[in-house]
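Sharing a structure here in C-alpha cells format.
Every protein chain except one is present and positioned as in the full complex.
Each chain gets a letter, A, B and C, in the order it is written, and its residues are counted from 1.
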Amino acid sequence: MLVIHCPYCQADRPELEFANAGEAHIVRPDNMAEMTDAEFEKMFFVRQNPKGVNLERWRHIHGCGRFFNAIRHTVSDKFLKVYKAGESRPSDAEIAELMK
Amino acid sequence: MAKANVATRDNPTSGNRLANASVSIESAPPASRISFRATPKGAKDFGKTLDLDLPVKPGQSTSKSTLSALWIGPDEWLIIDTKNPIDKLMPRRENANFCATDISHRNVAFIVSGNGAENTLCASCPRDLSLSAFPVGSASRTIFGKAEVVLLRTGKTSFRLECWRSFSPYVWDLLVDGAHDAHI
Amino acid sequence: MRNFNALNLAREALRGHKGWGQQWRNPEPKKSYDVIIVGAGGHGLGTAYYLAKEHGVKNIAVLEKGWLGGGNTGRNTTIIRSNYLYDESAGLYNHALNLWENLSQELNYNVMFSQRGVMMLAHNVHDVQSAQRHIHANRLNGVDNEWLTPQQAKDYCPPLNISKSSRYPVMGAALQRRGGVARHDAVAWGYARQASAMGVDIIQNCEVTGINRATSGEVTGVETTKGPIGAKQVGIVAAGHTSVLMEMAGVQMPLESYPLQALVSEPVKPVFPCVAMSNAVHAYISQSDKGELVIGAGTDSYLSYSQTGSMHILQHTLDAIIELYPMFNRMKMLRTWGGIVDVTPDRSPILAKTPVKGLYVNCGWGTGGFKATPGSANVFAHTIAKDEPHSINAGFTLERFRNGRLIDEAAAAAVAH
Partner (left out) sequence: MKPSGQQQFRVPGRGSRIGARSVSFSFDGKAYEALEGDTLASALLANGVHLMGRSFKYHRPRGVLAAGVEESNALMQISRDSARTTPNVRASVQEVYDGLQAQSQNRFPTLNFDIGGINNLLSPFFAAGFYYKTFKWPAAAWDKIYEPFIRRAAGLGQAPAEEDPDRYSNRFAHCDVLIIGGGAAGLMAAKLATRKKQSIIICDENPQFGGWLLSDTDIRIDGKSGPDWAAEAVAELAAMDNVRLLNRTTGIGYFQQNMMVLNQRITEHQSKPAPDETRERMWQVRAGKIIIAQGAIERHMVFPDNDRPGIMQASAAQSFLNKYGVAVGSQIAVYTACDTAYAAAFDLAEEGVNIPIIVEHRTDIADDLLAQANELGIRVITGAVVEGTGGKLRINSVTFAKQNGNDRETIDVDALITSAGWTPSLHLYSQSRGKPQWDEDTQRFLPGESPQECVSIGACNGTDDLADIFAEAAKCTGSRATKHVIEDDVSTMGGLIGATGSSADKGKAFVDFQNDVTAKDIALAVREGMHSIEHVKRYTTNGMATDQGKLSNMHGLAIASKLLKKPIPAVGLTTFRPPYTPTTFGSFVGHSRGNLFDPTRQTPIHAWADENGAEFEPVSQWQRAWYFPRSGEDMHQAVDRECQTVRSVAGVFDASTLGKIEVVGPDAAAFMNIIYTNGWDKLKPGRAKYGIMCREDGFIYDDGVVGKLSNNRFHVTTTTGGAPRVLNHMEDYLQTEFPEMRVWLTSTSEQWATIAVQGPKAREIIEPLVNGADISNEKFPHMSVVECKVCGVAARLFRISFTGELGFEINVPADHGRAVWEAVWARAEPLGACAYGTEAMHVMRAEKGYIIVGQDTDGTVTPYDAGLSWAIAKAKPDFVGKRGLQRPDLMSEGRRQLVGLATKDPSKVLEEGAQIVADPTRPIPMKMIGFVTSSYWSGTLGKSIALALIEDGNNLIGKSLYAPMADEVIEVEVTGTVFYDTKGERLHG
C-alpha cells in the first residue's frame, strides 16, 4: 500500500483512500469533433507507459475527492512530486532535478 | 388524508450499543446534515448565517453547541446538527457561490469512545489516528474496511464516525469486531 | 540433442545421469541474423521454434535480458482454457488448446499439460447470463463449455462452498473440461531445447537497448548489452516491457503495464482437483502436482515495472478464496510474487505487423496469455515468415484502436485469465 501525499489535504494518506486515474496531461481538445481518427486513437488509447518517470493522475476519492497529478517512478514506485489538477506539467529539466 | 407515522426516524442500526472494558460504541441519535459545497465566499457567507465559521484548513472542524462543520475537501463541508431540524439549517435561497444538499438521511453515525476507541478504529482504518497525527477536532473522510466513512475526533478518546446508511450494519459489525481486540 | 525416452532415462539413471547434455546451447551472439526475437518467454521461444520448424527460417536469435522463461511465463498461474466469446478469440485460443494437447510429444518434453477442467463460477443473474452467452457461442464455435448447477459444481470441485447464505452464493458454473494447467517452466524449456537443436541461438543476459532502422525506415537490427546485432526482421515478444521496446522504434503503444501477483500455499496432499475461477469475487485457484494451492491475485491500480505488489491486493484475493473455500483458512501462504502484465484497452492481444517495416509485435496478453503460448507463437511465426498475418490472428491488429473494431472480451463481460 503506497503512501500518497494529497496536495489538497496537504498530508500523507494511505493508498486505500485513492483511485488511480491513468496518465496525466492528456488534453481533451475543445474541438473534439474535428479530431482525426489517429488523434482520437492517441488521446484515448495510446499511453506513454514509461519504465521510469510517469506523470499520472490520482483521485483522493475517499478523502477530499479531488483529482490531482503526481510524478512517480514506475520502478521504485516512489513519488517525486504531487501537484494540483490544472497546474502545468513540470518541465523535463524540473523532472530531472527531482530525480536526483 | 392517510398519514404514515413519520414522527420517528429509523435506520438499520438505530439503538445499537455495545460496551466492553475498553470501548463503548453506540448508534448516534438522528441528526440533520448538509453536504455543503461552496466557493470561499460562499463558505464565509454561510458561516455567518450559521454563526459558525466553516473550517478552512484541511482536516479540521469547528463546532458550537450541537452544530459542527467538518472540512471534507477544499470546497466541501459536512454540516451536522444533532438537535435542530434541517429546515433551520438549510440556506433559504440558491446562489452561484454555493450548493447545499440535505443528506440528513444519507448518513448514520456511531459514537466510539473509551481508551480502546482508537484501537477499535485501527482494526479497519489504515489512517494514523494517534493523537499527534489526528488531534481532537480533526475530521476526515476515509476508508473503514470496505466502506467509506467520515471520522471526527470529538475528544482524546472519542470519535464520531459517519457512514452511508446502507453500510451501517457492515460498519457496525466491523466496529464490534474491532472492539474485541481494543484492549491490545 | 538426445531424445528423452524411457530407455534413455533408465540408462542414465544407472550411470548417475552423467550422459545428459545441455538442453540448450548458450552461444555468444553472431553479427547478424535473419530474424531476431526479443524476449525469451514462452511466446518468443515458441515463435523461434515454429519459424525454424514450419517456415524453414535458418538464422534466428532469441535475445533475453535475463534468463529464459523468467518473465511472466515463469510466474503465472498456468490456467489454460479457450472458452472465449469472440470468434477471433475463440479461434486463437482454441488453436492454442489444440497444440497444447500434443505439445509434450511434439517437443519431446513433458510440459505436464493436465486437462483437469476449468470451472468459472457465476454468482448473480448477470454472471449466469454472461456464462450462458459464452456457452452458446462456444458450442457454435466448436469450443467445449458446459453449464453446471451449483451441486454439479460442488461435485466437480468438492472444496467449493455452495451454501445459499454465502455472501456471493454460487448460482452455477461454466466448465470447460478440456481446460487445465501446465508446468510453466517446462513450456519455456521445452521450446528452448527444440529451438536450440534446430539452430536457434538463445542469448540470455542480453538486453535489447535500441532498435536500429535504415534511413528508409525499415529495421536493420538491434542494440544490445552485448553489442549491436543485425537483423532483417525483428519480433518484439517482451510482454510487460513492450512499450519500452516499441518506443525504441518510435512507436507508441496502446498498452499499460501493471503489477499482477500470485501466490502459493504450502504443499498438501491432493485436495483441489480442478481449476476454479470466479470473476465476481476475483479468485483463481488450482493445485499443482507438487501440492501447493496456486492462487492468482489481482493487479495493482497503478503502472509499475517492479515485479512486486501490494499487501491489500493479496488480502482481497485471499478474502475471496476463503469465502469460496472456507476450509483453506488455516492453510499457509508459502510465497507470493509479482509479474508485469501489459494490458491493452480491449484486453485482447496485439499480434501484428507494425508501422515500421520489418518490425512485428506480439503483446498485450495482460493477465491471460500463458494459455495462448503455442497458438500465439505459431501464428506469430507465420506473420513474420510471410510478412502477413495468419487468418487466425488477422483481427488482432494495431489498427483496431484507430478504427474502433475492438475485440473486447472484457466489455462483453468475459474474464481475462
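Following the convention adopted for this analysis, a contact is a pair of C-beta atoms (placed from the backbone, for glycine too) under 8 Å apart; a residue touches a chain by one contact, two chains touch by 3 or more.
Note that the structure is predicted; figures quoted are calculated from it, not measured.
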Message: By the document's own contact criterion, which visible chains does the hidden chain reach in the full complex?
response: A, B, C
- prompt: Where the complex has a chain not shown, which of C:32, C:98, C:252 or C:306 is the residue touching it?
  reply: C:306
Statement: Cross-chain touch to the chain not pictured, restricted to B:11, B:60, B:82 or B:158, is B:11
Field: Touching residues on subunit C - with respect to the absent chain
entry: 4-6, 8-10, 13-14, 16-18, 20-26, 66-70, 74, 87, 90-91, 102, 104-105, 108-116, 123-126, 129-137, 139-142, 159, 167-169, 183, 185-186, 189-190, 204, 265-271, 287, 289-291, 306, 308, 310-311, 314-315, 318-323, 326-337, 400, 402-406, 408, 410-413
Task: Pick out the residues on subunit B that sit against the missing chain.
output: 1-6, 9-12, 30, 35, 37, 75, 94, 96, 99, 101-107, 119, 122-128, 130, 133, 145-147, 164-167, 169-170, 173-174, 177-178, 180-181, 184
Task: For subunit A, enumerate the residues touching the unshown chain of the complex.
output: 1-3, 14, 19, 21, 28, 30, 32-33, 35, 37, 40, 43-44, 57, 59, 61, 65-67, 76-78, 85-86
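We take it that only the chains that are shown with their structure count from here on.
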Query: In whole angstrom, what separates the CA-based centres of subunit A and subunit B?
result: 31
Task: Report, in whole Å, the distance between the mean C-alpha point of subunit B and the mean C-alpha point of subunit C.
output: 49
Field: Residues of subunit B touching subunit A in the complex
entry: 58-59, 72-74, 76, 126-127, 140-143, 148
Statement: Per the touch rule above, subunit A residues touching subunit C in the complex are 1-2, 15-16, 19-20, 22, 37-38, 40-42, 44-51, 54, 56, 72, 74-77
Field: Residues of subunit A defined as touching subunit B within the complex
entry: 1, 8-11, 13-14, 16-17, 60, 62-66
